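A single protein chain has been omitted from the complex, and every remaining protein chain is retained in its original position.
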Amino acid sequence: MKPSTWIYYLREAWQGVRSGGLLSLASALAIVVSLAALAVVMILAVNLQHMTRVVENQLQMVAYLVEDFDRTWQDELMRKVKAIPHVKQATFVTREEGLQRLQDQLGSDSVLLEAAAESGNPLPDAVEVEVDDPRYMGQVAAALGTIESVEEVAYRRDIVNRLTALTDGIRNVGLALVLLLAAASLLTVANTVRLTIYARRREIAIMKLVGATNSFIRWPFLLEGFLFGLVGAGLALAIAWGGYSWLVVRVGEGLPFVPVLSPDAVLLQVAQWLLVGGVLLGVGGSVVSLRRFLRV
Amino acid sequence: MKPSTWIYYLREAWQGVRSGGLLSLASALAIVVSLAALAVVMILAVNLQHMTRVVENQLQMVAYLVEDFDRTWQDELMRKVKAIPHVKQATFVTREEGLQRLQDQLGSDSVLLEAAAESGNPLPDAVEVEVDDPRYMGQVAAALGTIESVEEVAYRRDIVNRLTALTDGIRNVGLALVLLLAAASLLTVANTVRLTIYARRREIAIMKLVGATNSFIRWPFLLEGFLFGLVGAGLALAIAWGGYSWLVVRVGEGLPFVPVLSPDAVLLQVAQWLLVGGVLLGVGGSVVSLRRFLRV
Amino acid sequence: MITLIGVSKVYRPRRVALLDVNVHIGKGEFVFLTGASGAGKSTFLRLLYREQTPTSGQVIVLGQDVARIPMRKVPYLRRQIGVVFQDYKLLSDKTVWDNVAFPLLVTEHPPREIARRVPAVLEQVGLLGYEKNRAGELSGGEQQRVALARSIVLNPAILLADEPTGNLDAGTARIIADLIQDIHRRGSTVVMATHSDWIVNRLRQRVIHLRHGRIVADEYPGRYVHEA
Partner (left out) sequence: MITLIGVSKVYRPRRVALLDVNVHIGKGEFVFLTGASGAGKSTFLRLLYREQTPTSGQVIVLGQDVARIPMRKVPYLRRQIGVVFQDYKLLSDKTVWDNVAFPLLVTEHPPREIARRVPAVLEQVGLLGYEKNRAGELSGGEQQRVALARSIVLNPAILLADEPTGNLDAGTARIIADLIQDIHRRGSTVVMATHSDWIVNRLRQRVIHLRHGRIVADEYPGRYVHEA
């Protein structure tokens, strides 16, 4: 194609955007806002997934050893524990460390702990085990129980079950929401493009009757769709990025224990999807919507 | 206006919907999906708010009494406690009940508890206090401390602070998301209506030149907008309702401890907003968009 | 009925369509508007039903200063004026029936009245049997006749016809010219822009001839003026 033709395409695309005027503005805004909402929810979903993973990984089980455990067997024992499938990490905790940690956890004002301390350290040595997936805790606990010198395996079965269900639930709801919003954005973009083209159907028909090929007519619309998609997704990202960065700072100050992802990490992921999605939507929407009017 | 004119309006509105064909379908879908997304997020927000309130209300503080507390003073004491501002509820817990409850909470496999039990019940009598807003816990604790025969006031200061920050954060993010999605829905509906009218600008101009008043031209579009808004919001609600009911059942099975609201309670709230909003959007969008083309 | 006093119309940026036009058309008159392409005939008509307002001067139609009446009264003015637009301006997605019935609907005529009048005017323009066709799929001349049918269905006080026979063969054009004469006889004031010399010469009515926006001839009875 000749450069002059390209100049024509670009001029047309630009005039298409401009002549729409407020219409184009409203369309662009609708696209930006719905993509921004999508971005926000995607960011939240990515974070939720991250958080649940962090929480899951903090789930531990403790194997209390017999009271007269001989610490020379420690290495042998740890080898056996680590050989169990799905065990991610195992730490030996002496009874002294155990008491110290309990004191730290419950705080110094625990009446219960004071009482316990009075009667000497009641704790046995123990092995703390981290499991790679909370679903396998039951299995791992059973395996631990068969190891000699393990007296008792303790883990909060109910909490583990609840947490697994909860994180699954959160993940599903998040995914459903992302899909719903993605569908909404898709429809908004496609619909906007479609209506823009519909408003110019007469023009398209005339062009065809005067000898324009489909591709000649299509290009300006594709460029327009591309611009819409790109600018829409870009602005949406900017909004989401700004909002999220602000949120991360606030969360870092107010809720230091909540494990949020850094903006860069999340947004690179989201940005890819959004930009590629936005552009594909804009261009794809144009192509599909045009087809009907090009049959002249 | 005569009935025949109304019949004309209705016929026109219906033909407007029908002649749009796929266009109307896509528009309606865009509206439905974006309203559905809004509904879902509204439902989630309402639930989150409910949950954080439940969690907040579960935050208790315990006033441990002196070891030699005379239970004949119990009523007098409780009166004093309840007189403290922001105390919502107060319960006297005897040391026997306290131990029982501790056993229930920690589970029977708690090594620590066994040890404690061996040395006799270490707990004093106590008063459990519920505060109406976690922000006032410090204040209430101080007031409790001044009551005679209160030895020590215990509450998880750090957890309370975190939780307050967290629930505030969740509430804000939820609100922001609802607003963003409301804006997206608004733009989608307004934009759809606007483009539909734009596509028929020539027709509108002709009608005016042949002697139609603005209101004559406006009515079918208003009805069309009304229909779009109503049906869009209705379908969105149906989707949200169905999804939420399903979710509530699943949550009830898998996560009985998560305090979800019953569908009816939530959806009545959401439904009002959505229906009124949808219809206002549809009709309002029509009026505003038409104005420009009626100046002929 | 129609009075123009010192009327000029200049389109942006500076295309002069009408220049200092002074003319009076009395009730019941029949006036041909002639002139070369671009002379200002359509502009003249557009000022009368307020599609456009004059750049200067006064346009008085049916006793009202058209440029001064408030927007919301314009529709009621237009209902007294039947217009055959040069480009027809039919609702092309609607049926012939709907197009012709539209002015009756707007003025809230009862359905029975509509069902009576629409076929009557369609018969007059020779389009009985086309009621259910979409206006956009008619032939050029058929569309032109639908436009005429629509313009006369309300028995307007004033009929403005902009080139109403431009797409008609001589035979059909004669029928249409006779029809317009008929409407004139029944009391309507008629202003008809036309390029058809034989219609002008046949009807022998008042002829206003425009050249570059000015009235250069105004005669009764007049003849078609051939330029250059």
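Letters A, B and C mark the chains in the order given here, with residues in each chain numbered from 1 onward.
In this section, contacts are C-beta pairs under 8 Å (C-beta built on N, C-alpha and C of every residue); 3 or more make two chains touch, one makes a residue touch a chain.
From a predicted model like this one, the values you see are computed outputs, not experimental measurements.
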Visible chains in contact with the missing one: A, C
Sole residue of C:145, C:184 or C:206 that reaches the chain not shown, by the stated touch rule: C:145
Hidden partner chain, touching residue among C:168, C:183 or C:207: C:168
Omitted-chain contact residue, chosen from C:34, C:188 or C:205: C:34
Touching residue (missing chain; options A:173, A:207 or A:287): A:207
Missing-chain contacts mapped onto chain C: 11, 15, 34-39, 41-43, 86-87, 133, 137-142, 144-145, 162-163, 166-173, 195, 197, 224, 226-228
Residues of chain A (touch criterion as defined above) contacting the omitted chain: 1-2, 4-5, 8, 19, 203, 206-214, 216, 295-296
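FYI, only the chains that are shown with their structure count from here on.
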Topology of the chain contact graph, where touching chains are joined (line, ring, star, complete, other): line
Most central chain, judged by mean C-alpha position against the global CA mean: B
From chain B, the most remote chain by mean C-alpha position: C
Chain centre separation in whole Å, for chain B relative to chain A (CA means): 23
Chain centre separation in whole Å, for chain C relative to chain A (CA means): 67
Whole-Å separation of chain centres (CA-atom averages), chain B against chain C: 62
Chain A: positions in contact with at least two other chains: none
Touching two or more other chains - residues of chain C: none
